[in-house]
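A single protein chain has been removed from this complex, and every other one stays in its place.
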Amino acid sequence: MTNRSNGNDKTLGEVLRSRGVSRRSFLKFCAATASMMALPPSMIPAIANALEKARRPSVIWLSFQECTGCTESLTRSYAPTIENLIFDTISLDYHHTLQAAAGHAAEAAREAAMEENNGNYLMVVDGSIPLANPGYSTIAGISNHDMLMDTAKGAAAIIAVGTCASYGGIPHADPNPTGAVSVSDLIKDKPIINVSGCPPIPVVITGVLAHFLTFGVIPELDHLGRPMAFYGKSIHDRCYRRPFYDKGQFAETFDDEGAKKGWCLYKLGCKGPTTYNACATTKWNNGTSFPIESGHPCLGCSEPDFWDGGGFYKALSIPTEDITKNAIYAAAGAVAAGVAIGALNSAKKKRAASAHQKTTIDDLEK
Amino acid sequence: MSEAAIQQFNIQIGNELTRNVQPLLHEIRHALGNFLECGETRIIDLRSIPLAPGEEDRILSLLGQGEVQAQLNALGPSEIIETEYAGVWVVTHYNADNEIISRFIEITAMPDILRSQTEDAIAAYSRLATTLEENQETNQSFAEKQK
Amino acid sequence: MSASLEKGINALKEQVDSSVASFFSSCVHCGMCADACLFYTETGDPERTPINKTEPLRRIWKSEYTLFGRVGKMLGLTKKVDDKLLADWETLVYDSCTLCGRCSMVCPVGNDIALMIRKTREGMAAAGHAPEGLIGATTRAVTIGSPMGVKWPALEAQIGHVEKDTGMKVPVDVVGAEYMLLLSSMEIMNFPEFIDAVTRIFKHAGISWTISSEAFEATNSGIQIGVSDIAAELVQRIVDAAEKLKVKTVISPECGHAYMAIRWEGPNLVGKPFSFKVRHILEVLDELRKDGRLKTTGMESQKLTYHDPCQISRRGGVIDEPRHLIDMIAGNFVEMPDHGKMNWCCGAGGGVSSNERADEIRLKVFQRKKDQLDAIKPDAIISACSNCRIHLEDGLEEYGMDIPLLSLTEMLAEHLAED
Partner (left out) sequence: MSEIEFLSWIRGPGFQIATIVLVAGVVIRIVEILLLGRKTNLAEAKGSEMSSGLRTVVTRMIPDAGTFRRSTFTIVAGYIFHIGLFVTIFFYAPHILLLKNIIGFGWPSLPTQVVDALAMVSIIALLAVLVHRFSNKVLRFLTNFEDLLVWFVTIAPLVTGYVAFHRIGLPPSTLLGIHILSVELLMVVFPFTKLMHTFTLFMARWYGGAISGYRGVAS
């Protein structure tokens, strides 16, 4: 993160070599990257070739209504990793949480990077954008909205990191006091990659960067703008507890026998079946585990409006409101209505009986 | 977390949960045939195949361990073994924390990554030259001092 | 005053009750009742599906007695009952149904479809959509006292013959007798042997009985045409006679719908419980058998089968009694494939035999009975209903089969042990 504007003329290969990274290490890195991006291994040479020649892209990172969790997620991966390598090869020209400069100096850096790399830089956004009142969130006196729209103009592509930037996230949750919206709600004319999650998995961000570096285009996205390679399958599909679901073995509480045996957490409100993310395979904390493995149901954080999904500990099939009470009221009301109708029916029958005219044999024909 | 405690939550499911084991082995056999016939190599990314816990281990134990076992040290260790079936290799890359970052089955005479890379050899060549030069200089100055 | 649509609709409104509402609410249009109805199986005409025959009643229930139907009626969405509908349904309700109730036995949701068709007839008749033949029979029943126009002198003459043949007295108008015997016109006109048989058996068993000269006719065209008022009037005649003679039990003869009329509908038609019991002749005979008062001798060696008259067994509950009695005298008794409560109707009950218009279909659907008989090939058929008996003979002749029809009561009389 120490590189500044002067490093953009070097290729990635040159940067790596200058750091003493061997070709063999680079090949290993390419193999891991291919695997990470779910690309066929036959493409490893092509990836190596492309990465070798790739220019270090300028990256401008904008943080709006966010909690810095996304940045934490990225920077807290300890020990040198393949992901770090990627980060080291980009030119992070603006990130107000990480950069040393502040205020007008920082804004000047952003403007300089935008000018220098006009049309080529990557814009990364975390956090949602408040529209109710521009004063809710400003940076150096510039409203989030204005900064976003201004910076987006010269961007080659936009990566919305985290659920807030992707779909509005927690600020967008009901009743959404700030009128928070997502990046894609405001920008329609640029490729936007949503890397959702609260926070998102670090490797997904680096995977997306690697893909962009390798092919110069954004990866294949799902209908919610997320890279298919990572969001193509649900947590449920790749969950190691899935066989318990299929067998009907569920933990009923957090401390019962089922929970201890590692049974399915569906009944405890797991949103795995409706959540698309790579947690179950890439896992967290450098591959240690993921929430379900630690015994907690999936919250569905990579999905739009996950906060308003009706309770984290309520199973998906359960209605979100108190049905029983209303059903009882309805039944009581219906009994009353039924009795009223019954009275009408009885009256009608009585009328029919009193209207009855005795039929004799003379009445059998018209 | 103790090993036992981890074990508790890592449920091993019986054989053939995803039914991908057998087809994968057939694919390896097919690739080996191709390799022998026309020299075509093949790499299978184990991460790209949906496998249940335990199934990967099953594949690896079925393939077994052959004559070659090599260890790389490049951005963390890598393990390259030839399986019981010559021509079928298992390449496992670890990161610096010894966590598996990718695993491939390669059908080839020797995985490329094991081979010395030209770029590295070029660098090595110049490095060696520099070392020799430096040595020469050192030797010379030492000799001069002796004089 | 005459029949009118308005009266018909009013009558249908009177017929709807909680059972009818449950039945209509439960019908899922599965079509199984069609397979249970000989008028469908032998004609293949889907309009004759039993539940379809209740359509007029269903429309009244739906539009008058359901909340959603009422709303629909206000919006003009419900199907109306009009003269055209009733005219179209006349042949279905009267000519293509004997009220045999087999459909009621197979309906998977338990609907008593026959009951609903019976109720539908109330509306049809009140609206003037009853068949001519039935109207004629009903008129004769009310004015003359018998649907076939049989008057007391005719019966008196038959009694004379019986007394001469048996040398026994046939008691008439005996006050305080235990039993009062009713007769159907058919027995008087076609099977006077029945009176003969009863006279001998009762003499043998030593029971006190009588025939009323004022109310001897058991049949009741009112329940066939579906006019409760007329049916009640006919039942009332019997009630009056039974009360006048102070009898303990009224005996319904070998006639299906007569039993239904006096035993099951009777008290409900006149609106109060009877002061006397009503029994079918076979029930009385079975009681005598149980008490050891009916002794027979000799066994029939020919292969015999029993045709259950629908109104007596499936709709009447007299199923085991005839079989006990047959066991006394039959050595080779064979049941038909479907028997007892699942027996197939002969095709002439429920007023169909009084409706000349239905003659053709009545004989066509006899095929069902023929198939049943072909399966066991009996030497003779026993029955306990004169109407079944006449129609079975008619049908057998039509289909060129030669199987004699026997009356169970008459057979028992023939086998009476000499004292």
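All chains are identified by letter, namely A, B and C, in their written order; residue positions are counted from 1 within each chain.
Here is the rule we go by: contacts are C-beta pairs under 8 Å (C-beta built on N, C-alpha and C of every residue); 3 or more make two chains touch, one makes a residue touch a chain.
Quantities reported herein were computed from a predicted structural model and do not represent experimental measurements.
Taking every chain of the complex into account, the chain not shown here touches A, C. From the options C:106, C:172 or C:207, the residue with contact to the chain not on display is C:106. Check C:117, C:255, C:278 or C:304 against the missing chain and you find that the one touching it is C:278.
In the complete complex, the hidden chain is touched by one of A:153, A:247 or A:260, namely A:247.
Even with one chain removed from view, chain C keeps its contact list with that chain: residues 16-23, 25-32, 34-36, 40-41, 44, 46-47, 49, 51-52, 65-68, 104-112, 115, 263-268, 271-274, 277-278, 313-319, 337-338, 341-342.
Listed here are the chain A residues that touch the chain not shown: 167, 223-224, 234, 236-237, 245-248, 250, 266-267, 273-274, 276, 303-306, 308-310, 315-321, 323-324, 326-327, 330-331, 333-335, 337-339, 341-343, 345-346, 349.
Methods note: only the chains that are shown with their structure count from here on.
Note: the chain lying farthest from chain C is B, by mean C-alpha position. Each chain gets a centre from its C-alpha atoms; the one nearest the centre of all protein C-alpha atoms is A. Taking each chain's centre as the mean of its C-alpha atoms, chain A lies 77 Å from chain C. Rounded to whole angstrom, the centroid-to-centroid distance between chain A and chain B, based on C-alpha atoms, equals 34 Å. Touching chain C in their complex are the following residues of chain A: 337, 341, 345, 348-349, 352-353, 355-366. The touching residues of chain A, counted against chain B in their complex, run 17, 21-25, 27-29, 31-32, 34-36, 38, 40-42, 44, 79-82, 85, 238, 240-241, 243-244, 260, 262, 281, 286-287, 293-295. Residues 8-11, 13, 17, 43-45, 47-48, 50, 52-53, 72, 74-75, 78, 91, 93, 95-97, 99-102, 104, 112-113, 117-120, 123 of chain B are the ones touching chain A in the complex.
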